[in-house]
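Let's turn to chain A:
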Amino acid sequence: MSPILEARELSKWYGQVIAVNKVSFSVGAGVIGLLGPNGAGKSTLMKLITGQLRPSQGEITLLGERIWNNYPLFHRIGFCPEQDSFYERMTGAEFLAALLRMHGYDEKDVRQRVDIALETVNLKEARDKKIAAYSKGMRQRIKMAQAVAHDPQVLILDEPLAGMDPIGRHETIRVVREWGKAGKCVVVSSHILHEIEAMTQNILLIHNGQVLAEGDVHQIRSLIDKHPHNIYIRCSEPRRLAELLVGFSDVESIRFNTDGKVLTVESRQPDEFYERLPELLLRHEIELEEITSPDDNLQAVFHYLVK
Partner candidate 1 sequence: MPIYDLGYRHWSGAWTSHPYRWWVITRQGIQLLVHKKRFTALLLLSLIPFLVRSVMLYLSSAVGRNIPLLQINAKFFEDFLSQQMFFVFIIATYAGAGLVANDLKANALQIYLSKPITRQDYLMGKLGVLVFFLTLPTLVPAVLLYLLAILFQTNLSYFRDNPWVLASIVGYSLAIIFTYSLIMLALSSLTRSSRFAGISFAAVFLFSQILYGILSGILRTSKVAWVSLGNNLTQVGDFLFRGTAHFGSPTWLSAVILLALMAGSAWVVHNRVKAVEVVS
Partner candidate 2 sequence: MHASFSLVKAWRDVRTIAFLTLDTLFWSKKTIFVAIISILILGMSVLGRLIMAYRWISVPFTAAQVFATLMSTAVIHFLVVFVTLFYGTALISDEVEGKTLTYLFVRPIPKPTIMVGKCLALIWISVMLVLPTIVLSYFILYLRADMTQFMEDVNLLAKDMGIVFLALLAYGSFFALIGAWLKHPILAGLIYAFGWEGIVSYLPGFTRKLTITHYIQSIFPHQDSSTALAMLIGQRTDSVEAVITLVLLAAFFLATASLILREREYVLEQ
């Protein structure tokens, strides 16, 4: 089966700065997560995919056709941009209708599609409210609505969960998964690993404008697990907790900070460690004040991968 979206040796630079560097990938139907820290080149890649930027070198095709200035292709693309920008004085329904008219639908179709799109993102009640009066989450949802209103085959969502409340996030994650199951090609970007994990298992890791890894999220997870994981714990009885932890095989080492109030645990199986810890604390009545892990983030994954 031919891929829906394909990049070959794709590069984009702004003057002396390389934003995307010789990236090659191919994407079929389903959801793919574009994962990378801020400044990795995700947004530039998304702009190349949506034809807002012209490749400096290489090629990017959608459904076998080049994208830059290929207007008919935009019937099949829906794009939810990262920036929080709108025609503020329009209502949600007016905004969607104005953009749908650009696809050539007649007024009856426009009305129907506006209703469906608003229902999809759960914004029907706010349809006649001015966008300027929308909350952050509502603005994010109306942005999603304009991307899906014309029922595109390919959806490009740039940081779609940014600014959403937990319910909105849950709802968006569900919808994105449904679109993937329905056979659409959904490219969704984020710099937060668990957000992507909630939507798809299939990810493309991007760092410094280059693709670092492509494939199943579990493989990435296992990469994390292969490296010792640092966990900082501040509690009422740090030395007693250390005594209890030292017996477990996944704990590699335990260190105390200079004042002895914080202990740093090094573990090779952080998931098991986190599962076990609450029960241990409860059973021995140790009061937990703070628990953090500098390694449990995407930056750490990239650090491992580039090492």
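Keep in mind that, in the parts below, a residue touches a chain if its C-beta (ideal position, glycine included) is under 8 Å from a C-beta of that chain, and two chains touch if they have at least 3 such contacts; residues count from 1.
Per the selection procedure, all candidates are chains of the complex that A comes from, given by their letters.
Keep in mind the model is a prediction, meaning the values are calculated, not measured.
> Number, please: which of 1 or 2 touches chain A in the complex?
Of the listed options 1 or 2, chain A touches just 2.
> For chain A, which residues count as touching candidate 2 in their complex?
14, 43, 50-54, 69, 71-75, 77-79, 81-83, 85-87, 89-90, 98-99, 101-104, 146
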